[in-house]
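What you see is the complex with one protein chain gone and the rest in place.
The letters A and B name the chains in turn, as written, and every chain counts its residues from 1.
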Amino acid sequence: MTTARMVPFPRRPTAVSAPIASDAKIHVAIKEATRIFTARDTGRPFHALGPVTFELREGEFFSVVGPSGCGKSTLLDLVAGLCPPSSGTIHFEGNPVIGEVPDGVAVVFQEDACFPWLNVFDNAAFGVRRSGLPENEIKERVDHALHFMGLASFAGVYPSQLSGGMRQRVCIARAMVLRPRLMLLDEPFGALDQQTRLLMGEETLKLWRDTGSTIMLITHSIDEAVLLSDRIGVMSSCPGTFIDIVETGWSHERDSQTAMDPRYGALQAKIWGMLREESIKALRVKS
Amino acid sequence: MTSQTKLQSKMQAAASAPRWGDAVLLIVAILGLWALASWFFGVTNLPDPIRTFRQIWIEISDPEFGDHLAETSKAFGTALCISLIGGTFIGVLLGSRRLAGDVFEPLLIALYSIPKISLYPIVLLMFGLGISAKIAFGAIHGIIPMVIFTMTAVRNIRPVYMRSIRTHRLTAWQGAAYILIPAAVPEIVAGLRIGFSLTLLGTLLGEMFASQRGIGHLLMRAIDRNESPTIMALAVMLFLFATSVSLGLLQWDRYLRRSA
Partner (left out) sequence: MTAIVIAHPVPTRRSGMKQAWLTYRVILLRTAVIALSVLMLELASRMGWIDSVSFIPPSKMVLSAWDILIAGTYKTDIFLTLSAAGLAVILAVVFGFLFGVLLFKLPRVRRVLDPLLLSYYAVPVFVLYPLLIVLLGLNRWPLVALGFLFAVVAMAVNTLNGLERVPNVLLRTARMLHMGRVREVWLITLPASLPFVFTGIKLSIVYSFIAVIGGEFVLSGAGFGYQIAYAYNNFDNPTMYGLMMLLLVFVGTLNLLLHTAEQRLYQRRVLKEIA
């Protein structure tokens, strides 16, 4: 984190160096959720996801890994309320989620969602602009978020002048400004090179600690998932279901040095062992 | 990573066999509207479909029609060749030299937007009344879009193709034949559609002013004599011709893009 003049987020009390206790409050509960699409041209049903059953604990960092096309993004859509499940239920903070994004949830999408006609500041402020907050508080929040993401000096710049990585950081800043209790990240670093991804991973961890929100990260990168998460959901090929949910047991204060831990390699190998067959299946199916 | 737009998702959904039902629906709707308009404006002013098709038959059966058609075809064909060949050639030239392309592009766009009809007197003064004036009209209408489209096509050839030519050690001619031209063809065909229709328009307008023969002349004669059925008949024939060729080129364009 950089200079002064930052307004800290209101923190949710969590134990500082212990991993999330397994009896922590349930934040999101998904029971037997499936998603079946109807192909537009042929009219045939396409079973994209499920049945999926799992729970997100409050304040945890949860990753979902799986082969491409297994329905990871669909899962995120279901949790976010962007599309309703074909069967099963999803509950966020005890309330059912159907077809509408609940208050307190923010999503960072795979593609860059910057509005090209607004500068960086206005892009980040967009979410709270019409929510009745006074202008000075909006400014404080946005300044803090931009500082945090290293974009403070680019506040007046337009997205067309930024690189892809920076635009994605603007989108994360926009999500931060909303002060969500649940943040959903759909392969946000997919378009970035490896080194930037590692740095962004560290930033995401800092973000998670700073805000105390629950984070669900969708990724195809096993190392990223193992490095960053408290728990990892391993998904099968399409239609995606959870093969296993792996606990990493990392401390709350982890950083990229975690890669040195001997368990890191073992976890990676274990997950790849589960995913290898699924990935081969996914490769064969893709035309 | 390219972002998905609604357009792409819609196109993915609709990328299936041609919908003949839609085409029939469209034709029926057009005929219906036409009949309605004809009833509204009066049959003498706007002939209805049946009268028009009858008139088309009368026109075609006229012994002189063949000569007029031949005249128009000759002029149109020549103008089209000039537009296509000249346009493609100049377009390739301008497209392959970055500086030349940059310099000429706004000039070409400006020429494209001038109402070329106002340049007709110059053409008439230079070529006199006759088939060369008609060909000139058609050519000046059609050559500019061909140049613009070909130039854009050549300039937008992805650099990786140029590198492929070098890694495969192809000569310039081989490179052009096996890689560059196939890569640029879809764009050129798109230009072809516009070039074709504009050349047709130019040739017709030329015939209306500068000729004693040809379909355009027939049209002008019908206008002078206020013969609505003939005007409609000729107009419909032209529309059908232009639309069918345009749709044919469109299918070719789609076919090329699918395999591209």
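Criterion: a contact is a pair of C-beta atoms (placed from the backbone, for glycine too) under 8 Å apart; a residue touches a chain by one contact, two chains touch by 3 or more.
Keep in mind the model is a prediction, meaning the values are calculated, not measured.
Engineer: Which of these, B:56, B:82 or B:219, touches the one chain of the complex that we don't see?
Structural biologist: That would be B:219, which touches the missing chain.
Engineer: Among B:68, B:134, B:155 or B:193, single out the residue that touches the unshown chain.
Structural biologist: Hidden-chain contact among the options goes to B:193.
Engineer: Using the touch definition from the top, which of A:101, A:243 or A:274 touches the missing chain?
Structural biologist: A:101
Engineer: What is the set of chain B residues that contact the non-displayed chain in the whole complex?
Structural biologist: Against the missing chain, chain B presents residues 2-7, 9-10, 14, 19, 22-23, 25-26, 29, 41, 45-46, 99, 102-104, 106-107, 109-110, 113-122, 124-126, 193-194, 196-197, 200-201, 204-205, 208, 219, 222-223, 226, 228, 231-232, 234-235, 238-239, 242-243, 245-247, 250.
Engineer: In the whole complex, what residues of chain A lie against the chain that is missing from view?
Structural biologist: Residues touching the hidden chain, for chain A, are 1-2, 80, 82, 101, 103, 105-107, 109-117, 126-127, 130, 149-153, 158-160, 162-165, 167, 178, 191-192, 199, 203.
The definition used in the following text is that only the chains that are shown with their structure count from here on.
Engineer: Round to the nearest whole Å and give the separation of the Cα centres of chain A and chain B.
Structural biologist: 51
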